[in-house]
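A single protein chain has been removed from this complex, and every other one stays in its place.
Moving on to subunit A:
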Amino acid sequence: MTVTEQTPVTATRPMVRAQDVVKRYGPIEVLKGIDLSVAPGEVSCLLGPSGSGKSTFLRCINHLERIDGGQLSVDGELVGYRRHGEKLYELKAREVARRRRDIGMVFQRFNLFPHLTALGNVIEAPIRVLGTPRDKARAEALRLLDRVGLAEKAGNYPGQLSGGQQQRVAIARALAMHPKLMLFDEPTSALDPELVGEVLDVMKGLAADGMTMIVVTHEMGFAREVADSVAFLDGGVVVEAGPPDEVLGNPRHDRTRAFLDKVL
């Protein structure tokens, strides 16, 4: 499918580059050749009906799903593989883990660690994975929790927080690893409507600070207001991609138009 490459921020090496990415579950082809490029500092929203493959594609970016064809690279490094001459060698779990450090991910169902407090959730990976001293990790975590507006909830367990608060802790947890890329998998879909705003506000703040973000979302307002580029996926391909005004305001494809008519 045609993709007009939009790199509105800079013309440097893309942060994420997908070429003809294919993913199959058994005989079913979920991704049928995704091409997409996201520049450093860019906020890209992936839209599309459920089953279009947008979440699967997002999960491929940090190798939670293995791809079955094409190439996918983050900051110039292949995801899940190392190239040596003409061959691709699959990375060991430990090496995959090392690359994932730089890619933050926020899940639809938050997936906070329920046995740790909000603070415990945020300091866990910096201490255990990066080897940050506890005091330093703690200070930084409190700063991050303050940034998402939850400084006073540091000692609370996830079960004692609302969905919106949990999702903001999850964002702080991801940021604590100093990622160069943040992936959001429908971050507000599991929230009560009145809690969506507080999470989107945190994400807007991140975007304003220049974080590279790929956001799978149904929040058209967010896409229109914050995204630098929007890609509409359907049936495992990128149907249309470009600046939000074009894709959302003046879609060229019937499928995009039909989808937007339904959700707007």
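Miscellaneous remarks
Operating definition for what follows: contacts are C-beta pairs under 8 Å (C-beta built on N, C-alpha and C of every residue); 3 or more make two chains touch, one makes a residue touch a chain; residues count from 1.
Note that contacts and distances are computed from a predicted model.
Set against the options "Polar amino acid transport system permease protein", "NADH-quinone oxidoreductase subunit K", "Succinyl-CoA--3-ketoacid-CoA transferase" or "Thiamine biosynthesis protein ThiS", the UniProt name belonging to the omitted chain is "Polar amino acid transport system permease protein". Contact with the chain not shown here comes from a single listed residue; of A:N62, A:T132, A:Q167 or A:T212, that residue is A:N62. When you scan A:Y25, A:Y89 or A:F113 for touch with the missing chain, the hit is A:F113. One of A:R100, A:K153, A:R168 or A:R255 touches the chain omitted from the figure, and that residue is A:R100. Although one chain is hidden here, its contacts on subunit A can still be listed: residues 62, 64, 93-94, 97-105, 107, 109, 111-117, 124-125, 128-129, 157-160, 170, 173-174, 177.
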